[in-house]
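Complex shown without one protein chain; remaining protein chains in place.
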Amino acid sequence: MNQLLYSKLPIFFKVNPSLITSVGKICLDRPVMLASGILGISLDVFNRLYRSGAGAVVTKSLSTEPWDGYPNPTIFSVDGGGWINAVGLSNPGAQNFAKMIESNVDVPIIVSLVGSIPEDFESMIMQFKNCKITAFELNLSCPHVAKVGLEVGDDPELVKKIISAVKTSTNIPIIAKVGLGTSNYLNTVNAAIDSGIDAITAINTVRAIAIDVETQRPILSNKFGGLSGTPIKPIALRCVYEISSKYDIPIIGCGGISTWEDAVEFILAGSSAVQLGSAIGSNWIHVFNDINHGILEYMKRKGYSKIDEMVGLAKKS
Amino acid sequence: MNQLLYSKLPIFFKVNPSLITSVGKICLDRPVMLASGILGISLDVFNRLYRSGAGAVVTKSLSTEPWDGYPNPTIFSVDGGGWINAVGLSNPGAQNFAKMIESNVDVPIIVSLVGSIPEDFESMIMQFKNCKITAFELNLSCPHVAKVGLEVGDDPELVKKIISAVKTSTNIPIIAKVGLGTSNYLNTVNAAIDSGIDAITAINTVRAIAIDVETQRPILSNKFGGLSGTPIKPIALRCVYEISSKYDIPIIGCGGISTWEDAVEFILAGSSAVQLGSAIGSNWIHVFNDINHGILEYMKRKGYSKIDEMVGLAKKS
Amino acid sequence: MQRNHNHPKICIVEKVIDETPTVRTLIFSDDVMHNVLPGQFAMVWIPGLNELPMSVMVSKESGKAAFTVRKHGLASTGLYNVQVGQQIGVRGPYGNSFDLKQGKLLLVGGGTGLVPMMRLLTFVKPTDDVTLVIGAKSKNEVFFEELANDLLKNNVHRVIITTDDGSYGEKGFVTNTIEKLVNENRFDGIYTCGPEIMMYKTVQLAHSKGLFVQASLERTMKCGVGICGSCCIGEDLVCKDGTVFDGDHLMSNHEFGSFHRNKAGILENY
Partner (left out) sequence: MQRNHNHPKICIVEKVIDETPTVRTLIFSDDVMHNVLPGQFAMVWIPGLNELPMSVMVSKESGKAAFTVRKHGLASTGLYNVQVGQQIGVRGPYGNSFDLKQGKLLLVGGGTGLVPMMRLLTFVKPTDDVTLVIGAKSKNEVFFEELANDLLKNNVHRVIITTDDGSYGEKGFVTNTIEKLVNENRFDGIYTCGPEIMMYKTVQLAHSKGLFVQASLERTMKCGVGICGSCCIGEDLVCKDGTVFDGDHLMSNHEFGSFHRNKAGILENY
């Protein structure tokens, strides 16, 4: 990392060996990453988030062409916590995005991709050959856009084809992001593992809706959206626990994490790293440092020297 | 209703024509019912809840034999709202229960049943031939007990067999309660409708887990449980909206309802009545009257004279 | 973040005291539990084993509280066997509390039902005249006598022990003693916790004399928050409407003193 950046960092940021974690072949300085779709369209912002303590940043899900996404309202705040969003995967397209991050030096960037067929993913991956990136995450689980996301993830055969194709076109680690759709997500996990996936991110948002009683209509322009944040934490945690109980695959936990306790719960359930998005809406980007700090204190108190020692402990009880 | 009971009632309780609602053949004085499994083992308590404003009470899910359920802890309070429970369908068995409610005169009781095969349901229904009950609700969606609940609901062929058998053994209306399992719940709804179901209750709890970071183990004795309360509201509301958009079947909305606004949202999404459980844990049984009141005020303000006029309005926008 | 009282707080057992061969007191630190009202209870998690309702025992040290448990079935034996240094989870407090009158007070406790009685003693006024009756089967099951005398040292008071076998204190069932006491005195308030039959007789006696009486009931509990229904007695839910009920109310509850529900919810006779 260059000196200029270092000088801007909070002291805490300097790599702390206890927080290093490996998600299969992916090695991270810190276990908490930015989830896909959150603040994820500019390299400058990625740099800022990295300096704020994120172990990696996942980009917005990119498609072969730029997408405007759905009209506003695209985000709804749920009373009592969490958000329902139907941004509609708005993104500048893989090519524009790749150009933007070509200058990346420091930030561990995980590029998230959406598509309908193997060729979509293959062609996008080609665009990034001049970029320094840490991994690709295949979004097989967006619950509110037709023909991509869950419509792919709910079809294990298609998942197999996509991952097999992707694995032959790059050596960069591939992560599959799964969610709760209309089939058993464990079949998708199984198909992904069979096809050589390097890690699983679980979970995406859960399909939901919000209705305004005064105007008597759904609030989001797309009507349906994806529920994220605290409400889905117990569900996401269960998925991590289920996957790690059934399969031997590195897992990145995601869904409703906003405190260090949440992060530790996901680690104890079997994830080697975690992602968060919604918590930024309430705690802003300080959330990364707060969680890193909390995990470190916990590890000190409990006598752990590596994240790895805690991964999956809850299953041993 | 007898005079004695009337005298104990809050004034509000007297039947208000605006609140009357029909769920297919089932006619209710008020649209908010007690959900299954909540406070549901004693006729005395049913009477009390009815006097508190519940339009009907659904019993705990009953099985052919008494079940102790899982050891404690069976309930966990989620930070930020809601509960995860794995009571394990503890219940006194259909026969004991039927005996207890034989003396029922006043309360609209909906008897909830769990089982694995058509014969389980048929035999239980026979037990109730001397009881005054309003409907049977088939629990096809408990997420934390093996061989019943979701394991049945996720198998549309079995659902068809069960409902067809049940429909031939009684003339009492039959409701199917669905939830989010490992298959598309809309296929279960479809199978239920094909087999002549009278109404659908949506949804049950959503499979979840809670882990304690200090002791590093799942908290519930069964490890997995079902998430209920505010966190699942946006998901439950979406299911009601999806079912009512796709099928022409009376719907009872359930999941995270705790205010009159919540109840109205479910009605606007297409349910003719609603159930609630978790809200009792925070607002106690006053919640029924509070919601009835709120709905009435809303109807007055908006100029409605019947619940029916509001059912499904959000789909018309 | 504010503490969610429904969330099990992990506490470490700091000290264990054997009260009788089958009853132990486990002391731990917790400000919230230190300050509960008499009659309130906690749900106590024994990690990996079970969770059960427990009245919260007083501790003289500030910031500390305790549970006094009799080993019985699986859950209570699990708690009984918790060692110093082990973790338990504590949520609550739940339930209402005794409505404390002033003047001449009668407290009737049996077994671990003495726990809320001890806490009640910490709330009496120095001007109150307090009679505490402790019922036990035999001498080696008597506990908290010394503590009670200590808590009452500034009051006009009597601590009466009865044992069924006469091995200590007065011989005979505790209810005979109560009968005598209510015949000979005009109590301003009577409070009881212990075996249901004892409570039933006490309430019946007091009620028949028109005296103010309250009992703290026990029923199978799962949630403690008024959701699961397992603690119902007639139309009341012990965790939410109780644990403390007025004698008047109890005498009109046809399950009081006669039935309780087992884990499946089936009514069983006492």
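By letter and in written order, the chains are A, B and C; residue numbering begins at 1 in each of them.
Basically, a residue touches a chain if its C-beta (ideal position, glycine included) is under 8 Å from a C-beta of that chain, and two chains touch if they have at least 3 such contacts.
This is a predicted model, so every value here is computed, not measured.
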{"item": "Full-complex contact with the absent chain, from A:Asp106, A:Asp212 or A:Asp290", "value": "A:Asp212"}
{"item": "Residue in contact with the excluded chain [from A:Thr21, A:Gln127 or A:Ser278]", "value": "A:Ser278"}
{"item": "Contact partner of the left-out chain, one of A:Thr170, A:Ser183, A:Ser221 or A:Ser317", "value": "A:Ser221"}
{"item": "Subunit A, residues in touch with the chain not shown (by the definition above)", "value": "37-42, 44-45, 47-48, 60, 66-69, 71-75, 77, 79, 83, 85, 87, 90-93, 96, 100, 212, 214-215, 217, 219, 221, 277-278, 280-281, 284-285"}
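Basically, only the chains that are shown with their structure count from here on.
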{"item": "By mean Cα position, the chain sitting nearest the middle", "value": "B"}
{"item": "Label of the chain whose CA centroid is most distant from the centroid of subunit A", "value": "C"}
{"item": "Averaged-CA centre spacing for the pair subunit B and subunit A, given as whole angstrom", "value": "35"}
{"item": "Averaged-CA centre spacing for the pair subunit C and subunit A, given as whole angstrom", "value": "51"}
{"item": "Of all residues in subunit A, the ones touching two or more other chains", "value": "317"}
{"item": "Interface hub residues of subunit C, defined as touching at least two other chains", "value": "1, 47-48"}
